[in-house]
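One protein chain is absent from this view; the other protein chains keep their places.
The block that comes next holds chain A.
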Amino acid sequence: MRDVAIVAFAQSAHRRRTDELSEVDLLMPVLHEVLGATGLKANEIGFTCSGSADYLAGRAFSFTMALDGVGAHPPISESHVEMDGAWALYEAWVKIMTGEADTALVYSYGKSSPGRVRDVLTRQLDPYYLAPLWPDSVALAALQAQALIDAGDTDEAALAEIAARNRTAAVDNPYAQLTGDVPSGDHLVHPLRTGDCPPIGDGAAAVILAAGDTARALCERPAWIRGIDHRIEAHGLGVRDLTDSPSARLAAQHAGAFERPVDTAELHAPFTSQEVVLRKALGLGDDVRVNPSGGALAANPIMAAGLIRLGEAAARIHRGASDRALAHATSGPCLQQNLVAVLEGESAHA
């Protein structure tokens, strides 16, 4: 087995609208920053993988346009997933583990501002029984939140505290979109209030992966990926126990998350109620620092927010603020699919 690490991370400032920026305009500074941090040039990268969704901005093949920002000529080894960039990172990790590459550039971006993201996300649902009803993303999260309240796992006050804790932490995050004292607001879809929901916005992120000594040469304290796995649950919402996340737990188990405690967790929980589910499924106690970045409640560029969790966790290891961190990304309605990675700094491993 090869040792693979995240050696650099960059993200854009996440904003409600970026009308003046095309996707490539949004992405390019982030690519330059992450390459600059390692001193690598695009043509020195072994594999490039991106994650995005054309439906967000309604532009077919927008990812091919975004590739202009990489400098992909002469042709590079490249791939794309119509998913959050966390899954692009997974593909890149596999590529490096097979020995086909020593370094990888992973990036993702989401421009939600041109469309109505609550409606857009209905198009990812089961086309026979769900999509014709247009149940929007907030409605589905609210059904999960009510199930948690009925089960006695949380209440509206506890959810408001989760929102406040995340957005207070985000005050120190210069890239965050929604920070500080944000009112709970009215019910958007009961029991979720506007404060329980993520901001809608545009943003981009990128990381560089490297193997073994290459990672050590590129980064003073690489964030070694000790394990990474992703699992999915049935697509029928009524088949699942919405108060639990067996797929997140299984992914964490396969990633080795339960072998030793983590000090930090970056959870991709766009809705406050989803943090409740994930803390329970992942067995995170009060001694774990959850979402020091502010998480997806502070900035939720769709298709990038999961990759940002991996990047934020890695960046804390890079600067010595964490020794062992769990990073999580989700996809689909009500935490249907979950990816968990365990990252470590070198001293913790010794």
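What we mean here is this: a residue touches a chain if its C-beta (ideal position, glycine included) is under 8 Å from a C-beta of that chain, and two chains touch if they have at least 3 such contacts; residues count from 1.
Keep this in mind: contacts and distances are computed from a predicted model.
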Name the absent chain as its UniProt record does, using one of the following: "Acetolactate synthase, small subunit", "FAD/NAD(P)-binding oxidoreductase", "OB-fold domain-containing protein" or "Polar amino acid transport system permease protein".
"OB-fold domain-containing protein"
For the full complex, which residue in A:6, A:34, A:49 or A:67 touches the chain that was left out?
A:67
Out of A:46, A:85, A:110 or A:191, which is the one that touches the chain we can't see?
A:191
Contact with the hidden chain (one of A:2, A:16 or A:123):
A:123
At which residues does chain A meet the chain that is not included here?
19-25, 28, 31-32, 42, 55, 57-59, 65, 67-73, 114-116, 118-120, 123, 127-136, 139-140, 142-147, 150, 187, 189-192, 234, 236-239, 242
